[in-house]
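A single protein chain has been omitted; all remaining protein chains appear in their positions.
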Amino acid sequence: MPAFKSPAPGFSVRFSPFHENRLLAATSQHFGLVGNGHLLVLDLSAAGPAGPGLAPLFSFPTSDALFDCAWSESHDSLCAAASGDGSVRLFDVTLPPAQNPVRLFREHAREVHGIDWNPVRRDAFLSASWDDTLKLWSPDRPASVRTFRGHDYCVYAAAWSARHPDVFASASGDRTARVWDVREPAPTLVIPAHDHEVLSLDWDKYDPSILATGSVDKSIRVWDVRSPRAPLAQLAGHGYAVKRVKFSPHRQGMLMSCSYDMTVCMWDYRKEDALLARYAHHTEFVAGIDMSVLTEGLLASTGWDEMVYVWPFGSDPRAM
Amino acid sequence: MGTRHLITGQNNCAPDGASSSNPFGALANALLGQSNKAESLKGLPGASANVPTTSDYGTAAPLSTIPGSENEFKQDQRPFARGADFTRGGPANDWVESFRPPGQSAFGGPDASFAEFDQIYNNAGAAFGPVGPALGGPPQRVLSGVLHSFLSSGRAGVPFQPVPIPALGLSEGDKQCIRDRSCIMARHILADQPEEYIQAQVNTLLHSLDIDNSYRTKNPLHGPYPEMEEYWNQSQSALRSGPMHNAANNWAAEFGKQNNNPEGWVTEFGKQNNNPEGWITEFGKQHNNPEGWARSFEQQYGPNGWASEFEQHQSQMAMGQMGGANMANLAAMQQSRMLAETLSSNNDPKFQNSKFFQFVSKMSRGELIIEDNEVKQGSASQSSGWADEFQTQYNANANTWADQFVNEELSQGADKWVNEFSSEHNLGGLNEKWVDEFSKLHVDDEWAEEFSGGAFGESSADPWADEFQNQLSASKQSSGAARGVYVFSEMNPYVGHPNPMQEGQELFRKGLLSEAALALEAEVLKNPDNAEGWRLLGVTHAENDDDQQAIAAMLRAQEANPTNLEVLLALGVSHTNELEQGEALRYLSRWLQNHPKYGGLAPQNQIDSPYGPDVVRLFNEAAQMSPEDADVHIVLGVLYNLSREYDKAIASFKTALQLKPQDYSLWNKLGATQANSIQSADAVLAYQQALDLKPNYVRAWANMGISYANQGLYEDSIRYYVRAVSMNPKADNAWQYLRISLGNASRSDMIAACDSRNLDVLQKEFPL
């Protein structure tokens, strides 16, 4: 399977929504505690059919750690990165590093930990920061469009609804997940989702009322925002905090997750035996995962072992 | 650097050869960093600052004096080993070694291990400067225990030994980074541990790094939200029954209820909305203000909650450690006991090998030093590309949604998402597939429309928008044309043209092939039975180097007029190009059957799979009948191509050329035959003849590129491919070949431009 050795521990990986063989990866030296970051663009097709391939097509160094990244949904060479210095950076990957970032937004008072591009309204994206706020951006504006306050602790992740252009959800260390409408000043729904910090969340791509949260309590919970009093399902199986959750763009009910237990798991929350697969290919914490929209069943992961893996669901990431 | 390459190139890796997962290399990289070349980045300082002398550790507690435990006894090597580690100056491998179970050598023996270490050591030397000789230190399992106790599953919070302060060179900014981030991250990783433990671990780390931990900025929220839950249960109990934590089965029932009442939850929401802003407001009221619960929490626990209390306690503890050697010794003794327990309790080799744990320990020991030479990255130099475009666009069309948004009254949430959810449910919109909705092939992309329709649309100020359109049509084309279905272009300006046929013929004559194709498409849309329209469209596509579309058009032409000889020949040629031998033979033998003069030669019944040599024999008879008929020789040339009798094919085409020297497509056929029979140099001459007669002959340009590539002249081939694709950006084959040649010519730097079909860049880089 394609694998790539990154220059530093990986924090996030994203398939391009435009090129099926292109990946974005955010990496940070010293496990993100201090030091530089690198935003990498990887080309799946650069190598032969098997083995450690994945050559970096572009590499952009940054002066602080990068915790997350996202491709633009409007322009195939544009992407955004969440930086430890509180900045949100836009890169045009066709421009040389000297001309990047093409935008540098310095508004967050603390580390930016999550970033998500609006897949419906493609000229907007969100940043989630440890300063307890989220900010809405448009690449053509010099400053943020809005700031969303309400969380009482670090916001780790934001996820746009796959259907509603104005709706997104956020995951915070205040143990809640919140659902927001960008036209509303306050969250429209607060879900006390876990008894521990909530690190990640994602919307179901098929049922716009379904949301999954991943927490430090090692569990993933699936929620229906129409009846958010209790989770629809609770997925147990990770041995440490769940770092990210992601819904499949192709199979309803299918989820991918990664954890500080160094594994990646696939789930179907609607099944009694929800755990579909567990991948233990990483040798350090797994911090970034993604599922390709363009190639069904294609998965990617990155971790603090400085590896990026790409493999089809059902196969071994390290096998040929 | 040379030495570095030399050394790392040596074949002294671990026996298992797992170079990519070489933990030492990775560790060295992790610790050294890769980016000190880049000016704007933080780098690591030189050797002097971070190589404490062994004597710094001379005062370390004599751990072996702790009575009683076997484990403790094992630790008695620590002060020495640690010192040895430092004398080497670099990130030493005994860290990793220390994780291995006793008696199990990781790399097949001390020698191998040493060689491996040597490699790393030298690597490290590149950044750290020359240092003393390497020593094979004994495993330091205690230190691995430190790491475990810090982040894995230690049972009690016992601080590390303080590290001499002068050895550290962290800037205030870096310290804050480490302070903030380690606090937050440790909580994610050590979730199982009591908060005190986490605090202690973080404090120890910070303390050992000489980081002031008295003003940490982020304290976690404590405990669940009693008020919140209480409220939640109250407010919900009116609507539903059942205890909160027993909901696993309840939800199904609830969901069922809701399904019976499709708008159940919406109604519920609506009810709440009767309270002006729903339950949140209600909640707020209950507590006098929206942040009520938080306030009350504060009142209960004080402004900084229990955490500040704990902090005080911690700093007292830290002070104590710094205060006297006795305290330090005591702490160290206790620590070692704890560590031993930890060590024996965690057997997961993955965690034992985790570089992260090693890293953190390194940091805590002050071996890792980071210098802050923060140079801000210029955001001013946005000279080209997307940014400018966007700026232009933005200035020109300031009325974006964001502006509207800003201007809008925020509270005018006339259509909340709640409503949207409900309306969608009513519409049954749930069944739509998400993928479809967001498919990038979707045409009604606001952006694209804005650009192509807007003020800048026609002036090509927006390469990416064009490119988007190209990709769009390209991908549509490939999906449709592969099945022999003709794929029409979107937004054809010739639709509605009074006489698109004439226009198409005129454009074709002028050599404007892509335009001609559009006009002819308009014609066949208007008159789907116009065989000549379809035929010329097919010819146009063939000359534009798109055989898939050519075949699709010719099939339609043949449908309209099954006996047209030109159409049959064209289909024979196109199928030959696609290496579809059987199909090609079928059309070429039909050509003979339908020919007024030679039809008598052919067997009258249609043969589904004619035998090649038979067909060739018949055509030779025809050639004898009328040696002056160039067309017969052309078909013969194609037939010989099919049977790979290239010499005969070349002779046939040359004969035909004597009869029709102005037929550019014939020159191309000759060239292609020569190229396929590895006479690429001759082929180039033939193509040149074709291009002299028809300069816009995309197929010949592309073939020219192939000939150069097949001779290994990749740079040259690139120029011809670029010419071909700039004439017809839809020539997929030429794009693919261009990409291959870029790779062969070591011009991977341009592959991105190729992938995004950026003609401007490519033409500039590869002028012809």
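First chain written, first letter: the chains are A and B, and each begins at residue 1.
Following the convention adopted for this analysis, a residue touches a chain if its C-beta (ideal position, glycine included) is under 8 Å from a C-beta of that chain, and two chains touch if they have at least 3 such contacts.
Just so it is clear, contacts and distances are computed from a predicted model.
The UniProt record for the undisplayed chain lists the protein name "SCP2 domain-containing protein", from the options "AAA+ ATPase domain-containing protein", "Osteoclastogenesis associated transmembrane protein 1", "Chloride channel protein" or "SCP2 domain-containing protein".
Per the touch definition above, the residue from B:P528, B:G582 or B:P661 contacting the chain not shown is B:G582. Within the full complex, the residue among A:N21, A:S144, A:S209 or A:T283 touching the omitted chain is A:N21. Note that of B:V487, B:L518 or B:A709, the residue touching the chain absent from this view is B:A709. The residue from B:G173, B:G599 or B:G743 that touches the chain not shown here is B:G743.
Chain B residues in contact with the hidden partner, per the touch definition given at the top, are 545, 547, 573, 576-582, 638, 641, 644, 668-669, 671-673, 675-678, 683, 699, 702-703, 706-707, 709-712, 732-733, 736-737, 739-740, 743-744. For chain A, the list of residues touching the undisplayed chain reads 2, 20-21, 44-45, 47-51, 53, 295, 298, 310-312, 320.
By our rule, only the chains that are shown with their structure count from here on.
Here the spacing of chain A and chain B, counted between their Cα centres, is 13 Å. If you check the complex, the residues on chain B that touch chain A are 20-21, 26, 29-30, 33-35, 38, 40-42, 170, 174, 177-178, 180-182, 184-185, 187-189, 191, 217-218, 220-221, 224-225, 228-229, 232, 236, 240, 244-245, 247-248, 250-251, 254-255, 258, 264-266, 277-278, 280, 290, 294, 350, 353-356, 359-360, 363, 368, 370, 374-377, 379, 381-387, 390-391, 393-394, 400-402, 405-406, 408, 410-413, 416-418, 420-421, 424, 429-430, 433-435, 437-438, 440, 445-447, 464, 467-468, 471, 748, 751-753, 755-756, 758. Per the touch definition, chain A reaches chain B in the complex via residues 3, 5, 7-9, 17-19, 29-36, 38, 43, 46, 52, 57-58, 61-65, 73-78, 84, 92-95, 98-99, 101-104, 110-111, 119-124, 130, 138-141, 145-146, 152-154, 161-164, 166-167, 173-175, 179, 181-188, 190, 192, 195-197, 199, 205-209, 216-218, 224-227, 229-232, 234, 240-241, 243, 249-250, 260, 262, 280, 283-285, 293-294, 304-307.
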